[in-house]
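In this view, the complex is presented without one of its protein chains, the others remaining in place.
Let's turn to subunit A:
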Amino acid sequence: MSTRDFLHQLPGAASAFSRPVGWFERLHLDFWMLLLLLVLISSGLFVLYSASGESMEDVYRQSLRFAVALAGMIILAQFNPRILERWSPLFYLSIAILLVGVLLFGVGAKGAQRWLAIPGVIRFQPSEFMKLAMPMMVAWYLSHRPLPPGWHHLIISAVILVVPVLLIAKQPDLGTSLLVAAAGLFVILLAGLSWKLIGSFVALGIAALPALWHVMRDYQRQRVLTFLNPESDPLGSGWNIIQSKTAIGSGGLYGKGWLEGTQSQLEFLPERHTDFIIAVLAEEFGTIGVCAILLLYLLIIGRGLFIALNAQSTYGRLVAGSITLTFFVYVFVNIGMVSGLLPVVGVPLPLVSFGGTSSVTLLAGFGILMSIHTHRSLLVK
């Protein structure tokens, strides 16, 4: 019997020893995290107003989405993490089956097949849920094993990780498969994968890059080529990068002012309020604005890691750590691609870009964090 099981056998212990809590904790919400998220979301709406060409309609729509997503977050926070843990494998398996379904019966556009649809009823993207199911499943698996994980546990974790990632990559959806892979990898890294192995995997990964080129679809290769030389396709995909760099660069240190971004207001691409919104922010608020938003992200990540460090179960620690670090991957990949550091993959700027799907999963992730943080008992402390 492991120590963990032992703890489970103390019924009622949690309530008997629970701390006196404020109403925030009674609602199972984390005050600091909620505050930071709300500040981020409202700043994002400001930028969106400018980026959407002063469209109040877009701002309303986006606010409505956030309201729904926040409600989802609050509901999720009410669940005890142990319940979430118990349901992790089933959740993961059902999403994995749905992903197979996407490949067989999925619908989509532009050669990518990403949605499952029951016509007239519902249309959704199972890969989006995998962003949460993946860390939950890997954490569930590893938290039941002695850590740092042994060889065969690592191999099983790798299988858990690779199957959905390949399914999503096959749709093809490079951005999402990258995020899902990252979420799973972070769990394994946090669980204590030895540095030696990490080092050799990184080396192997770099060596495998040329092989990756062969399995990529034409449009994906095109993106990489465009990244390497945006001028090669100025009317097509290179346009985005040339224009976003111009917008960012012309913003300068202090920016041109809210609604004053000539580049973004006039000559930008259709995606200026979705994936490329950071360019609008950079043009209108300058380096100062970008630093401010990066600071906000950093604080959220700091709070997330704090929650992870204080989590009481291994499962809670791993899931909280992975969700937080994946959140950072969004930030880095998005700003990196818009500023021309990385090739263009479809990753939005979290909680700022216009669009509903990612906001829901992101805030659901924060709901899980809050659940982990607010269901602690004093016993183990």
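Keep this in mind: a residue touches a chain if its C-beta (ideal position, glycine included) is under 8 Å from a C-beta of that chain, and two chains touch if they have at least 3 such contacts; residues count from 1.
One rule holds for everything that comes next: contacts and distances are computed from a predicted model.
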Protein name as given in UniProt for the chain not displayed, "ABC transporter permease", "histidine kinase", "Peptidoglycan D,D-transpeptidase MrdA" or "Cytochrome c oxidase subunit 1"
"Peptidoglycan D,D-transpeptidase MrdA"
Touching residue (missing chain; options A:Gln78, A:Ser94, A:Thr287 or A:Thr357)
A:Thr287
Out of A:Arg61, A:Arg82, A:Lys170 or A:Lys245, which residue would touch the omitted chain in the full complex?
A:Lys245
Filtering A:Leu40, A:Ala96 or A:Ile335 for touch with the omitted chain leaves A:Ile335
Missing-chain contacts on subunit A, rising order, are 2-4, 109, 146-148, 186, 189-192, 233-236, 239, 245-253, 262-263, 266-270, 282, 286-287, 290-291, 294, 297-298, 301-302, 305, 308-309, 314, 317-318, 321, 325, 328, 332, 335-336, 339, 341
